[in-house]
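Only a single protein chain was left out; the remaining protein chains are all shown in position.
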Amino acid sequence: MPARAERLTLAQAVSRYVKDGDTVALEGFTHLIPFAAGHEVIRQGRRDLTLVRMTPDLIYDQMIGMGCARKLIFSWGGNPGVGSLHRFRDAVENGWPRPLEIEEHSHAAMAAAYAAGASDLPFAVLRGYIGSELIKHNAHIKEIACPFSGERLAAVPALRPDVAIVHAQQANRAGDVLISGIAGVQKEAILCASQAIATVEEFVDEFAHPPHSIVIPNWVLSAVCLVPGGAKPSYAHGYYQRDNAFYIEWDKISRDRDRFSAWMEENVMKAPAHA
Amino acid sequence: MPARAERLTLAQAVSRYVKDGDTVALEGFTHLIPFAAGHEVIRQGRRDLTLVRMTPDLIYDQMIGMGCARKLIFSWGGNPGVGSLHRFRDAVENGWPRPLEIEEHSHAAMAAAYAAGASDLPFAVLRGYIGSELIKHNAHIKEIACPFSGERLAAVPALRPDVAIVHAQQANRAGDVLISGIAGVQKEAILCASQAIATVEEFVDEFAHPPHSIVIPNWVLSAVCLVPGGAKPSYAHGYYQRDNAFYIEWDKISRDRDRFSAWMEENVMKAPAHA
Amino acid sequence: MPDTEFTNDELMAVEAARCLRDGDVCFVGIGLPSTAANLARLTHAPNLVLIYESGTIGTKPHVLPLSIGDGELAETADAVVSVPEIFAYWLQGGRVDVGFLGAAQLDRYGNLNTTVIGSYEKPRTRLPGAGGAPEIAASAKEVLLILKQDPRTFVERLDFLTTPGYLSGGDSRARSGAKGAGPVRVITDLGVLEPDPQTKELTLTQLHPGVDVDRVRAATGWPLKVAEQLRVTPAPQAEILRVLRDLKARTAAAHASSN
Partner (left out) sequence: MPDTEFTNDELMAVEAARCLRDGDVCFVGIGLPSTAANLARLTHAPNLVLIYESGTIGTKPHVLPLSIGDGELAETADAVVSVPEIFAYWLQGGRVDVGFLGAAQLDRYGNLNTTVIGSYEKPRTRLPGAGGAPEIAASAKEVLLILKQDPRTFVERLDFLTTPGYLSGGDSRARSGAKGAGPVRVITDLGVLEPDPQTKELTLTQLHPGVDVDRVRAATGWPLKVAEQLRVTPAPQAEILRVLRDLKARTAAAHASSN
């Protein structure tokens, strides 16, 4: 019998479920990026994490720059609509603050790898990587033949992180979680992980079931944490919009190591944990 | 550029898109079974069809009994909650009205094969058929090794029917189709087929987006046909309930070849086509 | 019927319901399994999570569905997903604690036949086939079998092995790659059989009230192993019988008026 999602503070949930050396997936495809949870991981000083995310975005740029990560599994590492992720680049190009191993995929492969993990399959099959040199640099991309036609396709290993963290709009009293709008790979991230944490904007008595919404049952979640604004500066459909200005500003903040460190000290390290 | 769903009568749609010898999938998992479309296929006298359906249900019992089918690809061939499909049994056991070739799967494999077809993959992988003698009798079940772990899994070929037919609650003016409630494998059936026909209960100006609903865009459908009651005696969530009494009665009607033939003549062959 | 009497079907449903722990995730089929699972949910296991293969998760039907995809299953569900998803993410994904299965034939290792009587190519009786059973049997953490016991069902040798139990016994299932434990209990109209911890051969461990071992042996098509200590199934309590009969009456009334 699975445990029911427990209502914890974010600090409790991170402390209990995210350990040094874990493989951790904070998902949310542009929408509902779990920034608050990532900041809590930084505050709690986690190290040697393998970070998994299709689009590392600012949250992984911050975690990488703060030295949390040993390895990154990803498919597109830019600042969307702006340019580079400077902390990611500094780690890859110069090993600062520590060398970062990378395992690099395409979006299609990573999405399929999450789905394979959720399905408890060891690998995913796709028409992928045709002609791409990524195959040469990633031992986790192999060829597989169709047992019926002989056709050659690409295979990638399933993603099976220790912990997945997502942000969602609502939880009900039972701890079921509602995601509305763009749902990305959040369901797959939750279902492929050993433990899953959801932070939510609010608790409600009953879901209104807006169009384009999905419900994640409480019994596939380890913890649900109330964290209003937990996706800022990304957005939460129906709650607040994306802070595009901050994404542009991040380009300046993150370009310089000292300015980055000072900003993180001021805005993350000294910020109160969500109670 | 794909063609947009054309609004046709059911007779026109079947006449245009269902040809003798075609592989045809009428899907709907208990809910929204496209009975009216199946009846139109019978009335138009199609022959040598390969019928694909997870649960053949009464509609394929009728099509098999009327001699439309050369082959059946399926995973559970019973009368749900009642017992046998007598026309299916008579075809398999006695070759009446003609021999029926069968390709038999489990539900999990057939669902995965539909999804593989929708994904334009040549095969699907699953943890399936462990210990089952179905493997010995179905050349379309093979073993495949994980290229990373070496683990052995089952593979089945993707389903790629010539035509898929589904029934849905609503279409809008553009020809987009709304399915609400249990959605089964209808989206996959539509997307894995070369042509797709949807029959609908009604045309509406705008969808209300009830909970648990999905929208199929008009540009993956060949035709949309107005057929109120088109799923009877199965049900259409929000429109009418399942005619359980008829499912029980079918056991008696279908047990005897003559009674079956008389019933079909009276209730299907002489019934007016939906205009 | 007075509260203190009960039918075999009622006893089977009550005994099967007793096997479910509150909070279990249960993959349910139509018929006795659905009755048992809903009975458990309405009595000692209010947090039982019911999944039907039509894609409804956490459904709480007020009356028993007659088909696996009845509308009320969707209306009262926490989530409704596609059929490919229910089999891939939820069953194969290892999220199901208990799967219920029945069969036309069962052998001493709990292997099941729902495919044919006679040969596969020229069957004497063509049965419905596999449905979800092979993967439920492989992936659910535990399987409960519910079927009436007679020598045509409990056979020395299956005509066809549709769905794996313990295969050829011993560690053969463990070596097969199946993730779940297999059939941990067979609940019949005469008693309960459980696999021997070593050989995995189904062994009579419990008798229903008023049934003796000879009667069970006579209803079994192989030389039946019998446990040294036999339990007797407790008679259903009045309260659970009342809930069961209410559920059945509600169901009958609802379906009679459904056309």
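Going in written order, the chains are labelled A, B and C, and every chain counts its residues from 1.
FYI, a residue touches a chain if its C-beta (ideal position, glycine included) is under 8 Å from a C-beta of that chain, and two chains touch if they have at least 3 such contacts.
Note that the coordinates shown come from a computational prediction; the quantities given were computed from them, not determined experimentally.
Within the whole complex, touches from the chain that is not shown fall on A, B. The residue touching the chain not shown here, chosen from B:Val24, B:Val215 or B:Ala231, is B:Val215.
Summary of contacts with the chain left out: across A:Asp20, A:Glu93 or A:Glu202, the touching residue is A:Glu93. Screening A:Leu10, A:Leu26, A:Cys68 or A:Ala115 for touch with the missing chain picks out A:Ala115.
Touch with the chain that is not drawn comes from one residue among B:Ala11, B:Leu191 or B:Ile248, which is B:Leu191.
Not every partner is drawn; the one left out touches chain A at residues 29-31, 54-55, 74-78, 80-81, 84-85, 88-89, 92-93, 104-108, 111-112, 114-115, 126-134, 137, 151-152, 181-185, 187-188, 212, 235, 237, 241-247. Of the residues in chain B, those that touch the hidden partner chain are 1-2, 4, 115, 118-121, 176, 187-188, 191, 214-217, 219-220.
Methods note: only the chains that are shown with their structure count from here on.
Interface comparison, B-C against A-C: more C-beta pairs in contact at B-C. Those residues of chain B in touch with two or more other chains are numbered 126-127, 151. In chain C, the positions touching at least two other chains are 88, 92, 139, 179.
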